[in-house]
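Quick one: this structure, given as structure tokens, is what I'll be asking you about.
In this view, the complex is presented without one of its protein chains, the others remaining in place.
Each chain gets a letter, A, B and C, in the order it is written, and its residues are counted from 1.
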Amino acid sequence: MNREDFDTSIMTLGTAKIPSPLRTRAKGAGSGCFVSEKDRVLVNILEDRIVKTIERGKKPLSFEQGGPRHKIFFDPTKLRCAVVSCGGLCPGVNDVIRAIVLALHYNYGLRNIYGIRYGLQGFISSYGHELMDLTPESVAHIHERGGTILGSSRGPQDIESIVDAIERMNVGLVFAVGGDGTMVASAKIADQINKRGLKIGVIGIPKTIDNDIYLVDRSFGFETAVGIAVNVIGGAHNESISAPNGVGLVKVMGRHSGFIAAAATLAMPDVNFVLIPESDFELEGPKGLLEALKERLILRKHAVIVVAEGAGQKFFGNRDQELDPSGNLRLHDIGVFLKEAITPNFKDRGMEINLKYIDPSYTIRSASANANDHLLCGFLARSAVHAGLAGKTKMLVGLCNNRIVHIPMEASAGKRKHVDTSGDMWMSVLETTGQPHLRN
Amino acid sequence: MNREDFDTSIMTLGTAKIPSPLRTRAKGAGSGCFVSEKDRVLVNILEDRIVKTIERGKKPLSFEQGGPRHKIFFDPTKLRCAVVSCGGLCPGVNDVIRAIVLALHYNYGLRNIYGIRYGLQGFISSYGHELMDLTPESVAHIHERGGTILGSSRGPQDIESIVDAIERMNVGLVFAVGGDGTMVASAKIADQINKRGLKIGVIGIPKTIDNDIYLVDRSFGFETAVGIAVNVIGGAHNESISAPNGVGLVKVMGRHSGFIAAAATLAMPDVNFVLIPESDFELEGPKGLLEALKERLILRKHAVIVVAEGAGQKFFGNRDQELDPSGNLRLHDIGVFLKEAITPNFKDRGMEINLKYIDPSYTIRSASANANDHLLCGFLARSAVHAGLAGKTKMLVGLCNNRIVHIPMEASAGKRKHVDTSGDMWMSVLETTGQPHLRN
Amino acid sequence: MNREDFDTSIMTLGTAKIPSPLRTRAKGAGSGCFVSEKDRVLVNILEDRIVKTIERGKKPLSFEQGGPRHKIFFDPTKLRCAVVSCGGLCPGVNDVIRAIVLALHYNYGLRNIYGIRYGLQGFISSYGHELMDLTPESVAHIHERGGTILGSSRGPQDIESIVDAIERMNVGLVFAVGGDGTMVASAKIADQINKRGLKIGVIGIPKTIDNDIYLVDRSFGFETAVGIAVNVIGGAHNESISAPNGVGLVKVMGRHSGFIAAAATLAMPDVNFVLIPESDFELEGPKGLLEALKERLILRKHAVIVVAEGAGQKFFGNRDQELDPSGNLRLHDIGVFLKEAITPNFKDRGMEINLKYIDPSYTIRSASANANDHLLCGFLARSAVHAGLAGKTKMLVGLCNNRIVHIPMEASAGKRKHVDTSGDMWMSVLETTGQPHLRN
Partner (left out) sequence: MNREDFDTSIMTLGTAKIPSPLRTRAKGAGSGCFVSEKDRVLVNILEDRIVKTIERGKKPLSFEQGGPRHKIFFDPTKLRCAVVSCGGLCPGVNDVIRAIVLALHYNYGLRNIYGIRYGLQGFISSYGHELMDLTPESVAHIHERGGTILGSSRGPQDIESIVDAIERMNVGLVFAVGGDGTMVASAKIADQINKRGLKIGVIGIPKTIDNDIYLVDRSFGFETAVGIAVNVIGGAHNESISAPNGVGLVKVMGRHSGFIAAAATLAMPDVNFVLIPESDFELEGPKGLLEALKERLILRKHAVIVVAEGAGQKFFGNRDQELDPSGNLRLHDIGVFLKEAITPNFKDRGMEINLKYIDPSYTIRSASANANDHLLCGFLARSAVHAGLAGKTKMLVGLCNNRIVHIPMEASAGKRKHVDTSGDMWMSVLETTGQPHLRN
């Protein structure tokens, strides 16, 4: 994939002409802390392919590097900003809110920062949610708590009404923390702003506990989620060894991508079967899960199964397809399905098992961030602020090859990163669990 | 309640004549570490009542104090012991197993200690569970892990077959870690042993995460459970504040007694409603939970409800009454019931709420013990060993007024401790939550 | 010890005539939640001794039970209260402050609650510390943090000046959270108040992480401290096994009493030597620590030593005796002493060892309370409020046989609870560690 195939240019509201206030602030530090527009981070970093691309006269895929710019677009003394958080919870949302507020306040001197309550609902007057003033004092300790102090909600709202509200508030810069649906909505908001000829920036900080943002190494909250999932799996293991033919079944997040399931398994090597959306599996048949589980139980008398919520959706083939308020296809509950499929199946085959089913989703997503996610959230938020002040819009910030980059909203929205089932991580999972391929 | 009303005498297998090997071991320590049969711990310790009892020439209720005796009944060089764990998991079971093994080995010099696998099943040959040899090496680190290395199971087994197995194994002392059902079964085993004229002791270490053992202050695992429940409730609170009209609903253990719910609420004061088996409540009506919840949501926009699993069973009045394998009445799931009752009710009343239901039971009960439960398990186990070696039988060990005491199995089995709804703890809960009485 | 030998009567400011506002509040709850002055908790609860005492016509030692009274002394609409925290940190101080404020506000309707900054210094105007207004909002989340929001300080201040300040502030009730020195000072303050004929109550909530309050089962923060100490000892064990002749040496709190050292050892059974103030030990000689350590290292190649800070003070016999600002004898640092004594000694004897010395004191004492200490702090604080409102003074609240009682300040101040070296706990420690007596 080269640059020709994929537009990585970032939309701007106009020329950034105002010297950054950081210029004078970073006294002895020299100008080394500023990033030039020419600093672009390669996406594919295998030498061979890059050399070939360049030798063929093409441009390799790369993204603008995040960070403070020498010149900014907005006059900080006049700018008002809004921050909104949407969708399900994820460890670190409060960290992001906090770091945005602190960077706007201390780096750029902004004084009017509004928190939009309960996601996009907060823009729509009929909901009656009041604004929240965000100050360094009001956000000082919020990173110590999970959830989001702004509140959140799912589902779309009328784009025109949102832009009306942004105009009414005289807000020049909107920071949206949310999932894929939020990024899609944010892109539409930016388009509507553009259509109206307004100079209002929209910057996304993508939030997905599933870690499946396209082209992004790692999203905030993921490591925290894995850490908690590991403890829960440890408990499931304790349950499994404590009962005759004990089976611990844990459902973890992962609507389309099994990163949490895979990573938690590698960190807590008591798992025997990992089921993820990327790897098809059968339940019945000589090589299906039920048979493999039986063999395991006969051999070792206990087993632990970790299933990502998006795995095995084919088993619900004929059932109703519902959408959730965010417009995502509502997944059928594979955890409950497996629980209800496994125990009777063994009973029918004359083998009594003791299955314990654990769904720790809310406990994981409502936790506060761990130290490393505290850091990542801070870097993402500060980069979002730098990009926004520089007049960039319709973009999101993300980690690519360990550097924060700017990604156009369209480039990421609607796509997803997946566990590469022929790659090192999944191979390592198969080796750790010893699980067979579960396909007939 | 006086001693006349309540037989607190402990059955013995015979006169303890053998000098305790601890005598020579506790060199410089003098004999202060031994407990006399006359050391009895008062149950009711309010001066007034004790004085009145004594002045009326009656004996106040008291229990034998646990601890090493000067003389023991069994010859340690010939004694074989068995340890069995039954029923649901509880933090600390491995601690108890470990401390029993270490005390038998190091204090009394025993070399043959058998672990019975998977609860009472392990005594019944048809299950085919093998014995596990328990040594200081094999139990050295097991306290660091939740669950039970012996495995467990629910449900009764044939008493005569169990005693047959004990006889076949030449075991002189059985330690049973389990809940109320296990104590009932253990009493029957002791009776059957007595009937056969055998000299085999049966000592119970009662296990109930609900903390509802009659006359016992605190059972092992309870504090650990409260500590974890507190974290889960914190997550539910984060969920509730993060959504418009967010409601966090957490079900905690407590079949008949709301101790975990009450204690966790006092330790994590973000709870607004606590529902326990001891305190009746209405759902409907002007003073019912639904109306009170509505008022709370209008006022504060979010709420946290903690419900003990045994609360509100009256709502299932007409439904089937099933027994679980342990012979306990299978409770209907009040958590799921509330979840399914609350959301539609609000919808019907035109108020959209966001309820998140969390059931952390398996995660709590499979955890390893915290430091304080490590200690309690150690003291209980060592007291059980001292009592068993001294020839006592058909008794359990428990904490009464901060001291370990011997309680006859019949005195405790089938009875339960409850949260006193006019006492200090429940009053404190009501004050902390500010919840109304929820009765019309 | 009988009541004749020990005055347990609590001083009062006058007759409590005002009906408690709790009377009307605890609607359905009946009056069961009130405590009568006749409810007294026995201290010694062994039946035999109590019976003998009573039969000899004596009164057994007992304390007033804590809890709300039917009648109170102060008019809540006019009362102002002050809270002060003194001495070193201990997990739970913020819990106590918070629960005092909430109980005063919600139970009794008080509106003027002042926080005195930085211990007794806050009463002395020359320090210039401002008062802090304490409200339910300002204390809502403080229990989640270690330390004290009021600040603290060590050392005495002029008693008359303190009482002057209390008078000037029109404060009727002072709650003092602090150690033994603070209780001594509080008793003097109460005496000075009495001398001036004022109606001002002084209630102490004793704070000692060492758990050595005389006649009190357990003080707040102790269990939290043990839990953290256990983790640190685990790290010391990891250090010890990872080096040839590795020795992990951990110093824990315990100026006069080795409760933390003993309890942590029982919960983390990798400790080989425990040194506490109550049990004398030799360093040199055939049975001294150095020789015992050498034997252990030859046998197992690693060892863990836990030493309470007050142990082995005899080794500093000839050195200067300093007082700290609290007036306590400044202890010599036994941890550093042992570290500096052990390594060269082994070097001289031709054996190279690797000793790692860990002093986790500040990390332990600055932690927030665990769930169980959250609870204990709440009960202590509410009992202190009930006692204060009822007009009691010059007393402290404490846990005795699992119940909260009122203890006259003189009865506890200057005395200490010790580890009974011929009792069950210390015997269990000796058995767990296998350590010899270390005396020649």
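Definition applied: a contact is a pair of C-beta atoms (placed from the backbone, for glycine too) under 8 Å apart; a residue touches a chain by one contact, two chains touch by 3 or more.
The model shown is predicted, which means the values in this text are computed figures rather than measured ones.
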{"item": "Contact set of the excluded chain (shown chains only)", "value": "A, C"}
{"item": "Sole residue of C:Asn107, C:Ser153 or C:Ser279 that reaches the chain not shown, by the stated touch rule", "value": "C:Ser153"}
{"item": "Of A:Asn107, A:Ser257 or A:Asn345, the residue in touch with the unshown chain", "value": "A:Asn107"}
{"item": "Residue among C:Asn194, C:Asn328 or C:Thr363 that touches the chain left out of view", "value": "C:Thr363"}
{"item": "Positions on subunit A where the hidden chain makes contact", "value": "26-30, 32-33, 38-42, 45-48, 50-51, 54-55, 59-60, 62, 65, 67-68, 102-103, 106-107, 143, 217, 223, 226-227, 230, 263-264, 266-269, 370-372, 374-375, 378-379, 382, 401-403, 420-424, 426-428, 430-432, 434, 437, 439"}
{"item": "Residues belonging to subunit C that touch the chain removed from view", "value": "89, 118, 121, 127, 129, 145-149, 151-153, 231-232, 234-239, 241-244, 246, 356-360, 362-363, 366-367"}
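As a convention for this text, only the chains that are shown with their structure count from here on.
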Contact clusters after notional removal of subunit B: A | C
{"item": "Euclidean distance of C-alpha centroids - subunit B vs subunit C, Å", "value": "29"}
{"item": "Separation of mean Cα positions, subunit C and subunit A [Å, integer]", "value": "47"}
